[in-house]
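In this view, the complex is presented without one of its protein chains, the others remaining in place.
Letters A, B and C name the chains as they come in the text, with residue numbers starting at 1 for each one.
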Amino acid sequence: MLNICLFGAGRIGAIHAANVAANPNAQLTCVVDVFAEAAEKLARQYGARVTTVEEALADPEINAVIIASSTDTHADLIEQAAEYGKAIFCEKPIDLDVERTRACIETVKRTGVTCLVGFNRRYDPNFSYLKKQLEDGQLGNLEMVNITSRDPSPPPAKYVQSSGGLFRDMMIHDLDMARWLLGEEPVEVYAAASCLIDPEIGQQGDVDTAMVTLKTASGKLCQITNSRRAVYGYDQRIEVLGSEGMAQANNQLENSVVVTNHDGATGAKPQHFFLERYAEAYRHELNNFIAAVNGTEPVLANENDGLMALLLAEAAVESLQSGRAVRL
Amino acid sequence: MLNICLFGAGRIGAIHAANVAANPNAQLTCVVDVFAEAAEKLARQYGARVTTVEEALADPEINAVIIASSTDTHADLIEQAAEYGKAIFCEKPIDLDVERTRACIETVKRTGVTCLVGFNRRYDPNFSYLKKQLEDGQLGNLEMVNITSRDPSPPPAKYVQSSGGLFRDMMIHDLDMARWLLGEEPVEVYAAASCLIDPEIGQQGDVDTAMVTLKTASGKLCQITNSRRAVYGYDQRIEVLGSEGMAQANNQLENSVVVTNHDGATGAKPQHFFLERYAEAYRHELNNFIAAVNGTEPVLANENDGLMALLLAEAAVESLQSGRAVRL
Amino acid sequence: MLNICLFGAGRIGAIHAANVAANPNAQLTCVVDVFAEAAEKLARQYGARVTTVEEALADPEINAVIIASSTDTHADLIEQAAEYGKAIFCEKPIDLDVERTRACIETVKRTGVTCLVGFNRRYDPNFSYLKKQLEDGQLGNLEMVNITSRDPSPPPAKYVQSSGGLFRDMMIHDLDMARWLLGEEPVEVYAAASCLIDPEIGQQGDVDTAMVTLKTASGKLCQITNSRRAVYGYDQRIEVLGSEGMAQANNQLENSVVVTNHDGATGAKPQHFFLERYAEAYRHELNNFIAAVNGTEPVLANENDGLMALLLAEAAVESLQSGRAVRL
Partner (left out) sequence: MLNICLFGAGRIGAIHAANVAANPNAQLTCVVDVFAEAAEKLARQYGARVTTVEEALADPEINAVIIASSTDTHADLIEQAAEYGKAIFCEKPIDLDVERTRACIETVKRTGVTCLVGFNRRYDPNFSYLKKQLEDGQLGNLEMVNITSRDPSPPPAKYVQSSGGLFRDMMIHDLDMARWLLGEEPVEVYAAASCLIDPEIGQQGDVDTAMVTLKTASGKLCQITNSRRAVYGYDQRIEVLGSEGMAQANNQLENSVVVTNHDGATGAKPQHFFLERYAEAYRHELNNFIAAVNGTEPVLANENDGLMALLLAEAAVESLQSGRAVRL
């Protein structure tokens, strides 16, 4: 039975806590949060105790940590947890700074702890199934990937400021999916982007609408389409073309009902946002982490994947500024 | 906090136990099963105790019971639980015999206990949404209902024998959906049926393929299509036509991926069977029961609904034997 | 080069005229209509002459006739044309009276002329493809057929009077499809029906909403759903279930665009009515007729099919009146 400490009792922390509770091989032992009330509420619900970072890491009974606290705490917590030999599940990103990320990875590698970085989409059953088609050769040789990723509504401009911007905060998930599906590192990155939705986002120096093109050494191509606003909800689709066919992972809808009348045939919208759409992905992700700690599975996304996606985001930013494709 | 005793620790009992655990207003207190091992396993998982029917009913701490034991025990357990004033969640049917069912209902009515009969489909989010369209007047006046309900594969012929046959065991769910959607009692029932799938089912005097037509006093029509076998999985669809439009609740699929190649565009099959398809329905059903016991919601299907669906199934059997529409 | 005379220069006659013109093996030679103007317009457009029934039939250059005049002229024209040895393409029905129909068929058989009865749906590419799946064994043994057939709006009550009623006028097409797909004659017919849409239709003694169940000797089952009104357009769908799978022929839509917004994802309505939906079917039907006259194909629907569908419609009427399934 794995004893897990959760850092961060917010919305995503609560999801991981529930998934730990549902896993027969793990239990939530303690919770840490700067907001005592949030920590206590979650601890009470799952029979865990509230504690501090120091106490939790020093406790030899604790085998693993889940880092779901604010982004600026990730790298420090990873390093400390690694030094104490705890297995680490860390929400993305490791850090918004490449050098800080590299240093952090060094520590993880040196200490040899298990480290899962939260690229939750790799665990989505639809995307997993699509990837399986590729790996099983059902689609022949992969030639093209098209990723559509749109949020239902833009975040507050204030959030944008601390987020690292659209490429490092939002598209990083798509860049990771691109790497994962292409099965080969992109060597060329081009970005075009605009601020069309919220002028305040532009005033923060960020964009809200973006298209990125990736190319691998063997010539595979990938397009990513991002928007901070899709009035119809969270739009998360992937399409791949191979020499033997195409596979498309479409949105999951709110329900299966279609109403047909004078206006046409109207079906449901996509599930609203990531908590609904990726509920199952979060469950698989947590289970993969626990299995990895128990040595029965490798993690599906590790610290190195965290770095590589960040490097692609950095290249996209550079391309946007220079108007050139950036070579890696 | 509601203390619940579960009678029956089988497959469906385990689902209800998990849903009780996930509900913040209830806890699984004890489990009863003739198979001690099953009872103990479930009890252990949710911190409950194993007990007997007598002990559980006599325990004043127990507020409610879930009856998920074999069909022939339902009526007795309902009556006993009602006499002890426990709220009752009972899997359908109350009993396969109409008179026994009526007697049972009498007891429930006299004791005034809450009684939910497990017509789980009323809780399916897709069917609920479809019904809401009807109630909100989005479809105008209802004229027609078409219900398709097919199992992935026929049960063992042995099961058929004790099940009451296709109409009382399988179509009863569809007959309940028909009543629920029509918003008016059927007054005429016609059944046509065959044994096309498994000759052994025919030797048991049952059918495996059936079509039933219902008509209400105001002239609304309903067709139900049943098959014991759909090689593509559990086929659960409803279509309604009104003066202002049509609504269709389609199947829920295993995933959202479509592969297009030389053979066409292939999407996933429907979710395999009721445990997958109605997982969410079971959760809503349990929550409705707990809310009903707490007095904040009425139950969506009660003992009387159990009887009415059985009467329609009896009429279908009679129609099949006589070759006439049966008037109720 | 086949010389064809068209009886009836109305809407459906014009369609057949255009299809004759597009067929390289035939030409429209003359047109007959009680409305001289309509006949002249159509004749002019296709370089044909206006003539009379007598003149046309007596003309040895005329090889074939298309009967697209009013229903009450069909039987007489068929008999006259047959006596003159002309090949016959006749819109359904041959006649609304069974005995008259039988007499007419006798003449056709005796004279040995080619006779195609206009069950246009057999020529629809979607339904043809579905039938091919059945014939190729892709679906295993056929067990069930479900036919949905709804008109966009009810005809004037006045039309209903002379049409023979819903079963003989509208459902006859579906009864023919049922026979064609079942591959076996129905031996039992049950009908339930109501007047829910237009009270005037009821005053004419007719219904506007109907459900019919058919059963064959081997136990195959078929349900037909008819409504005189679907506000979303012409609803023409067929679903078949076999031991190895299901095939569904869905509606053809007005376009392929889906708009997704706050209200959901809205696609186009079905093509509005038979002229749009069955445009391609009419073309294939005409081509089949010409090929049949030239001896290179059999007709897909002949005079006997016309009679058999009428007998099923009669049985449905009888069932509705008696409340019993009618055995054939």
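The rule we apply is simple: a residue touches a chain if its C-beta (ideal position, glycine included) is under 8 Å from a C-beta of that chain, and two chains touch if they have at least 3 such contacts.
Keep in mind it's a predicted model, so treat the numbers as computed, not measured.
Touching the chain that is not shown, out of A:L221, A:L275, A:A291 or A:L311: A:L221 (per the contact rule at the top). Within the full complex, the residue among B:P125, B:P155, B:G267 or B:G323 touching the omitted chain is B:G267. Note that of C:I105, C:A247, C:I290 or C:A325, the residue touching the chain absent from this view is C:A247. Within the complete assembly, B:Y232 is the residue of B:Y46, B:Y84, B:Y232 or B:F273 that touches the hidden chain.
Interface residues of chain B with the unshown chain, by the touch rule above, are 231-232, 253, 260-269. Touching residues on chain C toward the chain that is not drawn are 125-126, 129-130, 133, 138-139, 244-252, 255-262, 268. Mapped onto chain A, the footprint of the missing chain covers residues 140-141, 143-144, 146, 148, 150, 188, 190, 192-197, 209-211, 213, 215, 219-221, 223, 225, 227, 229-232, 235, 241, 243-246, 323-325.
In this text, only the chains that are shown with their structure count from here on.
Where the sister copies chain A and chain B meet, the same residue numbers recur on both sides for over half of the interface positions. Relative orientation of chain B with respect to chain C corresponds to a rotation of 180°, obtained by superposing CA atoms and rounded to a multiple of 5. Taking each chain's centre as the average of its CA atoms, chain A and chain B sit 39 Å apart.
Each of residues 231-232 in chain C touches at least two other chains.
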